[in-house]
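Before I ask anything, here is the structure I am working with.
With one protein chain removed, the remaining protein chains of the complex are shown where they sit.
What follows is chain A.
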Amino acid sequence: MTAWKTDTPMEVLTLGLQGEVFALEATHVREILDLVPITGVPNSQPFIGGLINVRGKVVPLADLCLKFGMELQPPTIDTRIVVTEVMIDGDPVIVGIRADKVYEITQVAASALEETPRIGMRWRPEYIRCIAKRGPEFIVVLDLERIFSRGDARDDAAGSSQRTAA
């Protein structure tokens, strides 16, 4: 997996999914919204099963939980939608990401970034950009482009156990 190569610190947005702390590169993030009414898309892949209205634009809503083999939880008062812009097959696409909680935007020094370990992970390593150390905690920085890339978007987290071994 690609590690963070430059010396500049990385700006990330940290968010919670089912108690785990994940991070997105801040350059992807456009805005953070309170939960809005979601329109379900029948027969779509469950992980992008909704549409929302972001100021007159129809934007797909993704539940990353389903990509990481977690259960879908009912929304709480903390639930937010992080609107991101991701390059999918060479074109920028606006995607909303449902988060159980959004914490903060923070900087992580380049020295605190590490490559994704090959073992010791429940999740598919190609979805993970790198691991950031922050104090005693580890934060998983997600690779949104890989998560949404069309080849990968098809299969679900089902194959994760075999993939970690490979």
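Odds and ends about this structure:
Basically, a residue touches a chain if its C-beta (ideal position, glycine included) is under 8 Å from a C-beta of that chain, and two chains touch if they have at least 3 such contacts; residues count from 1.
The rule is simple: contacts and distances are computed from a predicted model.
Protein name for the hidden chain, per its UniProt entry and selected from "Multisubunit potassium/proton antiporter, PhaC subunit", "Chemotaxis protein CheA", "3-oxoacyl-(Acyl-carrier-protein) synthase" or "ABC transporter": "Chemotaxis protein CheA". Within the complete assembly, A:Ile88 is the residue of A:Val21, A:Leu66 or A:Ile88 that touches the hidden chain. Checked against the full complex, the one of A:Gly19, A:Pro37 or A:Pro74 touching the unshown chain is A:Pro37.
On the side of chain A, the interface with the absent chain consists of residues 36-37, 39-45, 48, 51-53, 55-60, 62, 88-89, 91, 93-95, 148, 150, 153-154, using the contact rule stated above.
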